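What follows is a short report on a single structure.
The other protein chains are all here in position, but one chain of the complex has been omitted.
Let's turn to subunit A:
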Amino acid sequence: MVKLRRLAGMFLMVSALCSGCSEGFLDETNPQSVGFDHIKDLKSLTAATTGVYNSFNNSNYYGRTFVVSPELFGDNSFISIRNGGRYLGHDRFTVTNGDGYVTGAWTQMNRVVANANLAIQAGNQLTFPEGQRAAANQIMGELYACRALAWFDMVRYFAQPYNYTEDASHLGIPLVTEPPGVIISPSRGTVAEAYTHIVADLLRAEELLGSAKKNGYFNKAGAQALLAKVYLYMEDWENAEIYATKVIEESAGYTLLSNADYVASWGQKFSVESILEIGMLPTDNNGANSIGYLSEQGGYGEWLATKELYDTYSQTDIRRNLIVPGSRENAESEAYFIKKYPLGASSRDDNIKVLRLSEVYLIRAEARAELSKTQPDKAAGALSDLNAIVGRADPEASVSGLQGDALVERIILERRKELAFEGNRLFDINRKKMSLVHIQTNQIRTFEYPNNRFIMPIPYAERNANPNIQPNPGWN
């Protein structure tokens, strides 16, 4: 027993000498993080909002996928036969639910919503000093607008268009509006519900946002332009026209680019007609995954325009210069290079133009043309809006004498020409119930509307994790 007591005594003595016995020794926090309770003032709220925008420039969202993919389905562009395997499922109409690009887009869109939810909740609980109130409103407005944009993109990409069913009661997207506090597995709401949320957020954003230009971020005109586009997709022509008009006529600081400046503007950031542009820096890490690297011959150069699109431009159309005919080595002897993202082989930081004044003109033209079917006096306005774009691109051209469906079709063609390679084509085809002409190097196929494959499958990764999420019809 004496031995044991001595032994115990000695151990205590030794232990007292030892390092690291205190509980504090075991407290470690991640030095590259902040806690979820970190949003306490304008500065931290702003940083949270920055984190929301961060998702937009991810290469699977506006950074590349969400711009390229809707242009590969259809007649504007395709992947070269000499390629590195990128976007082939999109190019060949063989996307699967395991497609990494689609999954990535789903992740990033949901990430915008989840982060915006946290920031909105935190922001709404804060009170700001008088001097910060305008700035705080701007930030809160941006959060609502960002969330609306992510929902809008999600519902466009993963659900059939608003007009697919009479009352838009078909499958939409999961709508999470508050931080849940627990892990959730939400089911999908209807498309109508999605649009209700989007419109509500944008109306709120319009109220909160300031009108000053804020390059790379939403301002009031950005929310209004997006709202015009949302109403257009909802076929709420009146509101589409109203909101387009607000942007065109009431927002200061936005004018259409001149014919002379137009082509060069694609190598520049934040032009006079850019309403919402996702900013890219060379350090944003997209690098070889940047959009320009996919189209520039100094990069992968495998994203090519179709000859059919090139041929839609007249010789004198300035926009024809954004497609350069040439030959792709060891591949297409006759190739058409996309030049809308010209920084791709150098700094790889082409900004993504999400909303341009040109599109707002075309939104109003389309809304007015649709309205003119019952209100003939709207036709003139539609034509004048259309010609603002047509004539800017080609001073010798103008459209006249068209009405009804023919006029709408002409406007959709102009959308194709003006907005080519900007991530609209698939959605325009689908919402206008057109058949999709799928053009690749070696083959042309036509897919009829309605078509389960005009929208993306709910990714396998989500289906695997979330038993409540309904798959899209025709997809597993």
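For the reader, a short list of remarks on this structure follows.
Simple rule for what comes next: contacts are C-beta pairs under 8 Å (C-beta built on N, C-alpha and C of every residue); 3 or more make two chains touch, one makes a residue touch a chain; residues count from 1.
What we mean here is this: contacts and distances are computed from a predicted model.
Per its UniProt record, the hidden chain corresponds to "TonB-linked outer membrane protein, SusC/RagA family" from the list "3-oxoacyl-[acyl-carrier-protein] synthase 1", "TonB-linked outer membrane protein, SusC/RagA family", "Branched-chain amino acid ABC transporter permease" or "Molybdate-binding protein".
Of the candidate positions A:49, A:160 or A:424, contact with the unshown chain belongs to A:49. Note on the undisplayed chain: of the listed residues A:134, A:212, A:281 or A:397, the one touching it is A:281.
Residue-level contact of subunit A with the missing chain is found at 3, 6-7, 10-11, 14-15, 17-21, 23, 25-36, 38, 46-57, 81-85, 88-89, 92, 94, 96, 98-99, 106-107, 110-111, 113-115, 118, 174, 176, 180, 183-186, 215-217, 279, 281-284, 287-288, 298-300, 329-331, 333, 345-348, 441-444, 459-462, 464-467, 469.
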